[in-house]
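What follows is a set of notes on a single structure, which appears directly below.
As you look at this complex, bear in mind that one protein chain is not there, while each of the others sits in place.
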Amino acid sequence: MKNSIKNLSVFVCICTVMTLLLALTNTVTAPIILENQNASANKALLEVMPDGTGFEAVALEDYTLPATVTEAYRETSGLGYVVKLATAGYGPDMVIMCGVDSSGVVTGAVCLSSNETLSKEKTYGENFINKDAAAIDAVDTIGGATKTTAAYKNAVKDALNTAIILGGGSVDVRTEEQILADNLAAALPQGEGEFEKTFLVEELENIDAVYYAENESGYVFVIGEQYVGALADGTVLTEDVENADAITDAAALIQSTVIEEIDITAYPDLTKTVVSAKKTETGNYIVETKGAGYGIKGGNEYHPASGEYIIVRVSMTADGKIIDCLTVSEAETDGLGDACASESFYGQFVGKTEENYTEIDAISGATMTTDGYKQAIERAFAAVKTLSGGEA
Amino acid sequence: MKNNNSLSVLTNGILKENPVLVLVLGTCPTLATTTTVSGAIGMGLAALVVLLCSNIFISLLRKIIPETMRIPCYIVIIAGFVTVVKMLVQAFFPGLYEVLGVYLDLITVNCIILGRAEMFANKNTVVVSALDGIGMGLGFTLALGAMATVREVFGAASFAGIAIPLLEEYKIEFLTKAPGGLLVYGLLIALVYALTKGCAPVKKSFSCSGCANASTCRMGECANREKEGNN
Partner (left out) sequence: MEELRLLIVILLSAVFVDNYVLCRFLGICPFLGVSKKLNQSVGMGVAVTLVMLIATAVTWPIQCYVLDTLGLGYLQNILFILIIATLVQMLEMLLKKLSPSLYKGLGVYLPLITTNCAVLGVTINNIIDGYSFVESMVSSLGCGLGFLLAMVLFSGIRSRINEANIPTPFRGLAVTLIAASFISLAFMGFGGIIENIFA
């Protein structure tokens, strides 16, 4: 018994001595370790703001910032801000760190992690150094990586906006979709925020686009920068509209349009190129045509066998002027050719005729998709010619 | 075991009883930290410091530490010095700390240190124990360095972080990965055997004396138990 007490006390003594030794070492090393950790945390920040001396994290919840911002740091001597952003390029989750000085100029940008296929985004940030908000769009794109480039540029723009907001200024941080949604909702509150773009089948003078409320309460007409709301019965809600009568007429025209299906089997020339064709009471045609694009499967040159077509819906006057255009389906490469399904591409065909429809901006990096699309449009012109000629 | 010729105690650890290549102790850090030469040397030196301190301390207290409580005492002493070294490395060599990570903590259970405490330090005087610690530590460091040199030079075409341009095209990246470590270790042991023509007591298998666990399982009992286990 006495022996084991003695043994135990020796053990306890050794434990105490070691603990004291540890506590002593800890008091010496703890501040140095903390300093090291801070220094290494700041290292990434220094990379995008080389002149920075110290950084402190900004509480994001105090500000309304772009949705992509995940972290923000204020340079303690007032040089500017470092913003960390998460955005989606070709793959998901591209993390970008961007430094912005107090005058709104980028001091550095790096891509911390990404799933991009080309990995050129790793050094792409260097191109933004010393650029301000106005110069961002002019920065060279990454060849063959349109989406990545766009995401990167938007992230840098978001970082610049964040710096302005954190500096006390105010910036519209809404995305284009949000701005559109807000404008539509303001023009027609009855629509309850649910709008869809109308595929036009009649020529509407001066009107750029029409959106209909999904609850069928009315329409919003886009005329230049102006958004004009009109109820289903044609009552124009927006004040200060120059030709309210024209709007009322347009609303009536859209609703009264009678569309008649055309049996394309009666036209043996068209069955291979045209999916469907319709005609309005007013003599306009709506045709859906096929074009052979790049095809997503196997990278074959054409895919008539597998049926991988670009299908385009075109409305057109009988004399061959495109009223509206829409991509119904496509099977093009993600991140490149699939841009043909975006309005910024197919919107270019509106108002074009057979003479000038080829004068559009091609999708960069997707020549075959662009050619396939033009082929579909060309077939639409041919179809309308046949259909209208057949009737005459 | 007892050798009071200080020089031979020192060289024993480096050559004849090299802990890694001959006694085959401390295999875990040997394999895990030898992807880069700097990491391996850092690990070796950290272990050397712990080994030296624990050997001195245990040798000093060898008359005080009660026989029955010796293993817990050794463990506390070793774990204490490991933490001290870990904190110092973290404070003054943060880069190395990042490379070694959890393996620094695991020096605590490095067979070599507990093994030397049990087999040497508690039977010898302070000076000889210190020499033994240095010798064993150096042997460990050198073996780690040698293995890391093979792995880094041929696996990553660099030496201690300095790129070797000639080998850039021919690097065998496999060597820097886990299987490469095992392979190089196996080949080195075979090489040492071939060079010494079997004079060095390469363990044909793990027996009690080669196993650092021997210290915790009260010498010899381990072998008996293993026999029991076979039944």
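Per-chain residue numbering starts at 1, and chain names A and B are given in the order in which the chains are listed.
The rule is short, and it goes like this: contacts are C-beta pairs under 8 Å (C-beta built on N, C-alpha and C of every residue); 3 or more make two chains touch, one makes a residue touch a chain.
Source: prediction; values computed, not measured.
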{"item": "Listed residues A:Thr19, A:Thr123 or A:Thr367, member touching the removed chain", "value": "A:Thr19"}
{"item": "Chain A residues touching the omitted chain (full complex)", "value": "15, 18-19, 22-23, 25-26"}
{"item": "Residues in chain B touching the chain absent from view", "value": "24, 27-29, 31-32, 71-72, 75-76, 79-80, 82-83, 86-87, 101-102, 105-106, 108-111, 114, 174, 177-183, 185-187, 189-191, 193-194, 198, 202-206, 211-213, 215-218, 222, 225-226, 228-230"}
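Just so we're on the same page, only the chains that are shown with their structure count from here on.
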{"item": "Chain centre separation (chain A, chain B; CA means) in Å", "value": "57"}
{"item": "Complex interface listing, chain B residues touching chain A", "value": "61, 64-66, 68-69, 72-73, 76-77, 79-80, 83-84, 87-88, 90-92, 94"}
{"item": "Chain B-touching residues of chain A, taken from the complex the two chains share", "value": "3, 6-8, 10-11, 14-15, 18-19, 21-22, 25-26, 28-30, 32-33, 36, 40"}
